[in-house]
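With one protein chain held back, the other chains of the complex are shown just where they sit.
Going by the order they are written in, the chains are A, B and C; count residues from 1 in each one.
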Amino acid sequence: MSTLELRPDISPVPQVVKSKRMPPVIRGILWSAIGFLVINTLISYVLDPRYGHPFITQVSITFGWFAAMVGWVLGVGAWEGAVLPAFGHHGTLYTAPGWKRFFEYSTEHKVIGLQYIGSSAGGFFIAGLAAMLMRLELMNNSMWLFNYPQQYLTTVGIHGTIMMFSVGTVALVGGLGNYLVPLMIGSNTSAFPRMSGISVLLVPFGIVTVALSPLLGYWSTGWRGYEPLASQDPSGILFYYLGVFALTLSSLLVSINLTATVIFKRAPGMTWGRLPMFAWGITTVSLLNIIWLPEIQLTFVMSLVNRLVPLPLFTATGSPLTYMELFWLFGHPEVYIVVVPALALWQEIIPVMTRKPLFARQWGVIGLIFVMMLSGFVWAHHMFTNMRNVEMMPFSFFTEMISIPTGFAYLVALGTLWRGRLKFNTVSLLVLMSMFNFLIGGMTGVFLADPIINLQAHDTFFVVGHFHYTIIGGMVFSWLAAMYYWLPKMSGRMYNERLGKIGAIWIFLAFNLTFSQFFLLGLHGMNRWVSVYPSYLQPMNFETSIFAFLLGLGFLFHLVHIWWAWRAGQKAEGNPWESKSVEWITASPPAEESFPVIPRIVSSTYTYDNDEPAVIIPSDGKRVATTS
Amino acid sequence: MANEEPQEKKKVEVDWSRRQFLIGTGALTVVGLGAMFLNEPVAAAVRSVFGQQPESGPITVLQGDYFYIPNYMTWRVGDQISMTIHNTSTTHFHEMQIGRGFNTMPTALQTIRTQFAEDFWKGVPVTITAAQGIDNFVTNEAKISSDVHPTPWLLTQPGNGGFSPTMKPGGQITLSFTVPNKPGIWHYACFVQGYMHWLAGMRGTINILPA
Amino acid sequence: MSDVVLFGILWVILTILGEIGVSLWGHNMYYYMASTQAIEGNHAAIFLMIFLTPIFMFVVLMLFFVPFRFRAKDGDRKVKAATFKTNRTFISIWVTVSVCVNVLFFIHPTASAAEMMFQEANPANQQNTLIVDVVARQWQWYFSYPQYGVTNTVNANGFNDLYLPVGRKVEFVLRSYDPNHTYDPNLDVVHDLWIPAFGIKEDVIPGETRFMYVTPNVITSFEKNPMVRVQCAEVCGPGHPYMWAPVHVVSSSNFATWIAQQKKQNG
Partner (left out) sequence: MSSHVKSSRTLNAEERMALNTSRGGFTILIASQIVPFVMLVNLRYILSGSYVSSGLDQATGAVFTILFIISAITAYAGIQATNRSDSKASARMSVLTMVLGWIAVIMMSYQFWMHAFQTDGRFGEGYLVTIGAFVIYFIASLVGLLSGKMRASRVGIDDSNRFSIGASFKFWIFLQLMWVVLYVVYYFI
């Protein structure tokens, strides 16, 4: 093997002290409950005591929730890990052995990355279950599964919110980004490991908040929280705002951390010209996050205040349009936050799988950067149905133009594929499928960018089909490809090729058969957010639901397969894909300190036209590396 | 803030109990799921086990979007009741009809329930003892006497639909009456805004016990 | 070179097949059209499809071509992959084509169709336009015809009903409030007037007045095709799915009869 591999240094096994320590997660929940009860009681009985008030009011639950969030973060371990040191005490950070590390506060970027991936996967399946309930309800054109329309709408909202803010925004950036970016640029840590350890704890908290929102009442706005409807909704919408606040805060911290990591933590020789495409993708996405997440956070805080005080900011006597503008100002960049890392993943994986240098690398980078920049100019194409005609033109223009830099991802990927030696396995299959799906997502986007067609297709299942093609088809398929690709790195084990391919073909067929019919349903008059619809649409909805269930089962199949491979798969070689990238010179799975000796990067990691290693371990380093 | 120093803390491995962790998180999951999906069956089961004392004297029914608190009441024939209906919504107006069976209206999408077919209040003497923020009050065939000023919102001619006080957001009304001899299960509901509040779950049940 | 030739031949064949598919199926994309706007939209969609088909076929063919043609058989590691890192011609063509196609799409159909929409809204083009006042409230549509002095038209069941004469331009004036409870502005939310068969929709925003222009061109009705209905397309609360009303496009004489009958009903 041409690349060098480091064996982890066998450090003395630390003494495991058996103790009666409470499991950190349980302590976090306990502290969270205490925090909630104390603050809630304080607000509802002491600060705002009105006769006959219930124990839980909208104001008290808002502040109580913040206390619960702080209690949770501290209880899991941030108290010893971050707060005590910040106040000048010496906290002792306890860690437990084995899998238990993943259920504790940690400052190690690989543990954090897997915590993010695990939380995202949890969110994906919770929100997926909500989707299954929705499809079940839509099998019949009248209310039969749910008792009330509000229950259906709340399910839609939970599905969308959790998918967007805890999967779409998080899985590739917080999850793969935290795990891979430091490894890819040859660093042992991310820039701010303690902050990162805190930010990951916000994700499960946010997911649980949103998932439990029906306890406060069924809300009806979907993931967009449109005003003024949101200000009429029962208090469940509070948990939407609060949960989204926790999740976006987490993503914001991730972005600050990863941007600083890419800028400041690169190993010697890792110039911007050699930076891996995935690190480029994460950098551009992080910049989008840094600009737009504070924007949406303040928007939601305003909506929250709007309802707590209450203010008429966004009601009929205020300006409902202002909310829409503010929401979509974030909402469209959000779509690229979801998709850009997926585009980068293609460009990361394809050169390895084709044993061929990355084609037109600079165009790939230009594409990522221009998508980032243009994404701030297109928001109003979500509002063609409520803007004055003349305002449509610039947004329509930029919306059509953004397909040019997006197309560069295809330029690079196809150019690399052409005349390569493609290793045709589950990973490359999923990448190709992702490219196919995203192509359909993109092409239907061209139709939607055209105002006159948009006015028919907007707010129908056509749009639903379109964005599921980009997000599931583009991002989730790429996520799965990445999970299979880096599974040997993360777990040291290999998946089963046959099962992987079966699973890939399964979800590909189920996905396309489900969502291609969404386009037809939409054009045939099926509007969104309806649990009851005219009977002529029922047969098609019925069969769409069947395929949707198959799709759900397919994702479950992948989950079980990856879980099984992780625990009991065949032991993988150190570098099964013979990649030249930096992350593969570490042990699999990497030791706590990934690089005992910081490597030196001597060429682009995509130069498969020669057999020279792109990464060397300097011999004057701390420890002598061994070759295998 | 967003900065870190080199870690000086010792890392000490201290184990914790797997069993506590699993039992704790498992129990919380069960409680969470139960609270989400099983609250209505649980409430019904508790009611059937422990029964419910009939209410009398001053009672309060709160209206929200789109629910009543309480949504189950037990009355007894002959008891004196002074019922305050308070609309706690800040946005929507709400009514409270009591009755059985439904009048319906066919539409192409589905058949819509417009109001109760049998009006509980028919022939019942009712005194309005307090009223504030009323949108309109259809008395239908109830015998209304009023302590508050008769106001334009009181519609006493039959033919405007079933007995129903409709409150503006924040409005409330107090009705005093003796429970008439109509034992059995009755329902109450709000049918306003194109009959949608009933569909959205704004309903309740009254179990009237014989004297 | 043979790869390129083979690919090129397959691409041309697929593109031709695709274009045949577009010409056969394209006009069905809107399912049912009853207005000039819907026909216009469908034309725009067909235009886009014609130009997108070669691009779509190019990428899809590539995605199938690569695994079949450039697949590394197991154990076959001797054959080296190509080593080129860039190809000026290919990149130039790609960038030029994507810029040109997008600019073309912006000029036509985007800008040209939008220009047509602006023209319809132009006050100079409002001879003989039928004005329909639409009030959206939770969860009901009220239709009034101010030119005929008819307010809130309903059918025999008391259900809101919309009649339009065929071939005459209609101006919908859209407002969102509750005419029966004007004291309560907090009731008003965003609705969206959508008539699927007319191929157009417009949001109804509380506190604002919006206009939508449409010219029905076929005598039809909800009974003939369920796409001929007014449907709320923006989520507006629990009654959202029920917020619909049937539409009838009738001849002008039938329309006059209906107006007279509504007038009598209005009393």
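Everything that follows uses one rule, which is that a residue touches a chain if its C-beta (ideal position, glycine included) is under 8 Å from a C-beta of that chain, and two chains touch if they have at least 3 such contacts.
Remember, predicted model here, so these are calculated numbers, not experimental data.
Undergrad: Looking at A:Ala130, A:Leu252, A:Leu275 or A:Ala360, which makes contact with the chain not pictured?
TA: Counting the whole complex, the residue in contact with the absent chain is A:Leu252.
Undergrad: Which candidate, A:Ile56, A:Leu212 or A:Ile291, sits in contact with the chain we can't see?
TA: For the chain that is not drawn, the touching residue is A:Ile291.
Undergrad: With respect to the chain omitted from the figure, which of A:Pro312, A:Gly492, A:Pro576 or A:Pro589 is a touching residue?
TA: Per the contact definition at the top, the residue touching the missing chain is A:Pro312.
Undergrad: Residues on chain A that touch the omitted chain in the whole complex?
TA: Counting only chain A, the missing chain is touched by 86-89, 191-192, 252, 256-257, 259-260, 263-265, 290-295, 297-299, 301-302, 305, 309, 311-313, 317-319, 322, 326.
To be clear about the criterion, only the chains that are shown with their structure count from here on.
Undergrad: Counting in whole Å, what is the centre-to-centre distance of chain A and chain B, each centre being its mean C-alpha position?
TA: 40
Undergrad: I'd like the Å distance between the centres of chain A and chain C, where a centre is the mean of that chain's Cα atoms.
TA: Spacing between the chain centres: roughly 32 Å.
Undergrad: Roughly how far is chain B from chain C, centre to centre by C-alpha average, rounded to an integer in Å?
TA: Measuring from centre to centre gives 42 Å for this pair.
Undergrad: Using the touch rule from the top of the page, what residues of chain C touch 2 or more other chains?
TA: As it turns out, chain C has residues touching two or more other chains at 186-187, 226, 237-239, 241-242.
Undergrad: Going through chain B residue by residue, note those that touch at least 2 other chains and give them in order.
TA: 66, 90-92, 108-110, 199-201
Undergrad: Give every residue of chain C touching chain A within the complex, in rising order.
TA: Contact set of chain C toward chain A: 3, 29-31, 37-38, 40-41, 44-45, 48, 52, 55-56, 59-60, 62-63, 66-67, 70-72, 77, 79-87, 90-91, 94-95, 98-99, 102, 105-106, 109-111, 113-114, 117-118, 121, 176-177, 185-190, 192, 194, 196-197, 199-203, 205-208, 210, 226-227, 229, 231-242.
Undergrad: Would you tell me which residues of chain A are touching chain C in their complex?
TA: Listed in rising order, the residues are 148-150, 153, 220-222, 226, 228-229, 231-232, 312, 315-321, 354-361, 363, 383, 385-386, 389-390, 392-393, 396-397, 400-401, 403-404, 407, 410-411, 414-415, 417-424, 428-429, 432, 435-436, 439, 443, 446-447, 449-453, 455-456, 458-460, 523-525, 527-534, 536, 608-609.
Undergrad: Which residues of chain B touch chain A in their complex?
TA: Touch list, chain B to chain A: 2-4, 7-18, 20-21, 24-25, 28, 32, 35-36, 64-66, 90-92, 108-110, 199-201.
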